[in-house]
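This view holds just a subset of the chains, kept in their places.
Per-chain residue numbering starts at 1, and chain names A, B and C are given in the order in which the chains are listed.
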């Protein structure tokens, strides 16, 4: 389901096309790279690209446990989303600058216009959309000549995916749980649900569930509370960044998830919903929507179909992701359930 | 301006005379608390209250609603583009007296005042769409409807035609002279003949203090006028109350 | 009575009629809106049946209702795990539980919020435009909105809250801070001079300062906090519960008479400026201060719950002015009713037009209200 379009031509020139459709040409793998988002850093680790090539990072890499080396590299901007200090990038003498392609908070086009003329290649890669994840990994692999590592990685992906698929082949459509996935900010206003173009919908589908609002336009959208009551979902899901869970984060007060779920439960009429009656509410940490999405798939699938995945140790995939690529123990909390 | 002090009786019309910039408007506005003096205080002993003679009230201790119940003010100019019915403008004069509802008596009081000043036809015209003289009369009507004890008029007859000048001054006099009420009026005015004809006393301001205060025939002497205004004039007595001042300075 | 007085009374009656008509119309649209929604097992007829039957039961069993209310109040105070009973608890109901929840817990507070919010914002707008004599003023200028945002930011980013009930923490902060900011503006405005312009200038300065503080806090905020803040400020009528909105309504109702009474003073001020006002017994600086405080109260109690809704407070008074004229005695009630009607209309359309998608009420207000405002403007312009 992915096509590798990158190539290395006879002269040895590397040609890649990034997620904005922009072509880049290299004579040899770049040796000075500036990255600002941790997804790119993660994928570089997955491909075993030497971190000494990285000459500039953002403040997002400040967790010394997870990024012992990168957190000490020169900082070129505050975070992946903040305004760019062009002088700092030039100062780092980076050849390429890896940036989000379609992120809601980054002006990729504007950055490209500024940096390309002075010889910094702006490579736009997201690493958080299921459809383009493999393509983007391939771009990075080609650029750094890590095709072998890529193949190993993709094999691992394939294995996990086919495991999940094989368990779900015989699943009747009627046994796929109806899921409403709310955006974390629902607490304050009209419920905001994640729709078909969201990466979460891909994950839900692959894990054998149905996002009942997948036909609505946009990435997230406000819906009427009546509509949720009307759909009577089997599971209520929430994306996780509000809850302070994830790597090295434990939901310190220990109550964020719980309070949130109590709040949802106490919504009028919700006591009649299947999801509440059966105690099926799920919060997943932000990592599940990044390069970890395939390793996280078994976790979600097991939650949706505990009987089918009884024999699968979904936790081990998460552990593997951290020990294998990040070379750290998996610490922190990644899932909240009722 | 300093140390101004004078007394008015009820049922008395007092005209303030003085050159441009003498401080007539300032004096009136201070009484009214539109202006507060930079230094010093203003005390009054209202003739309409039954306070003891020695009791002076500091103006700045009074509430504005209180003041507006006892004094009504016609400013030198009212410029506005707010389209309000003339009736409602005059009704504003009743405001200090009501708390919530407009009673029929208030309405009738307004209607009566409008008739009194020949403004019936303008009752439902917009205030910003009538002529200068008509506006002036509406504002006077509002002041009358306010039913105060002390009228403060700043040039009430400017912009009025011959007949209306007379009528307005007569109306004012009639109201003041009504012995059933204890009302009085303080009028800043430039037309010396109107002042002489319709006022009981004249307050002549010069160099920031009172130059003379008394009945017109005493105050309006040729010397006083020459000193204050710098014009030569001849004064003729028309009848016992009424003198006429003719400015002689030739063309 | 004098014939002129009679004519004046007649005019007044006619205006009262217009206002009453508008009130009835607004009420009818509220009832109609109660029957509309995206739910597939609750059509309009069923909705109304439930509404009518429940209303009947409410009044027939008023003692049970009172019992339940009493239970709620006592239980909530004595124990922390207070589980609210519905007011008709223990009485057999017409609809299913979900139907009842949809009608009484979702639609009813929402429509009530539309009414209360519409009235509050539009009346506050009319008052503020009047007392500052500026057509660009809205209840959200002069610090209320920036104060509320500051309060929300304090609660969300720093965790500093003045009320510890979690559901109401942000709301209470927003409410409290907007009042604080308005108070500061009024105090500083008075130091400078008491003119309307002085308040406006101080308001601009304080708004920028609050904005700077919020931006600074945003720099230290996590992504989650940022998006929570963004979502807080986003206008929506779905947030307040039935209890909240009844509280809002009571506060509004206690402030409205004062607001209506000020119509005299505003007329005086608009008519002849400060001097004229003083000579009519109106203290311009006091009136301005009081009006600013009361409109800030009205506005902040609403936006603390609903987030920022700009259209009603700015445009409804202008639209009413184009319909009923400048006289504040008519303008203030008309603005309120018009604001309520606009809110009900926009919100109901917003949640039913592309159901289940909810189009935010602010967007819907602009879509409906913008062209209508334009129509009113140009219609008047024609024969001017």
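Just so it is clear, a residue touches a chain if its C-beta (ideal position, glycine included) is under 8 Å from a C-beta of that chain, and two chains touch if they have at least 3 such contacts.
Remember, it's a predicted structure, so these values are computed and weren't measured experimentally.
In terms of the labels given, what is the subunit stoichiometry of the entire assembly described by this structure file?
Summing over the structure file, the composition is A x1, B x2, C x2.
As a working rule, only the chains that are shown with their structure count from here on.
Hey, which chain is the most central one here, using CA centres?
Chain nearest the overall C-alpha centroid, as shown: C.
Using the average of all C-alpha atoms in each chain as its centre, how far is it in Å between subunit B and subunit C?
Taking the mean C-alpha position of each chain, the two centres sit 46 Å apart.
Between subunit A and subunit C, what distance separates the C-alpha centroids? Give it in angstrom.
For subunit A versus subunit C, the centre distance works out to 41 Å.
Between subunit A and subunit B, what's the gap in Å when you average each chain's C-alpha atoms?
Once rounded, the distance between the two centres reads 82 Å.
Which residues does subunit C have that touch at least 2 chains other than itself?
In subunit C, nothing touches at least two other chains.
Which positions in subunit B are in touch with at least two other chains?
Within subunit B, no residue contacts more than one other chain.
Subunit A touches which residues of subunit C in the complex?
37-42, 97-98, 100-102, 104-107, 166-167, 170, 219, 222-224, 227-228, 230-232, 234, 236, 238-239, 307, 351, 355-360
Can you name the residues of subunit B that touch subunit C in the complex?
Touch residues, subunit B against subunit C: 29, 32-34, 64-69, 71-73, 75, 78, 80, 82-84, 87-89, 92-93, 95-96, 100, 104, 107-108, 110-112, 114-115, 120, 123-124, 127, 146, 152.
State the interface residues of subunit A toward subunit C in the complex, per the touch definition above.
78, 184-185, 187-190, 192, 213, 216-217, 221-227, 229-230, 241-244, 259, 263, 268-269, 271-272
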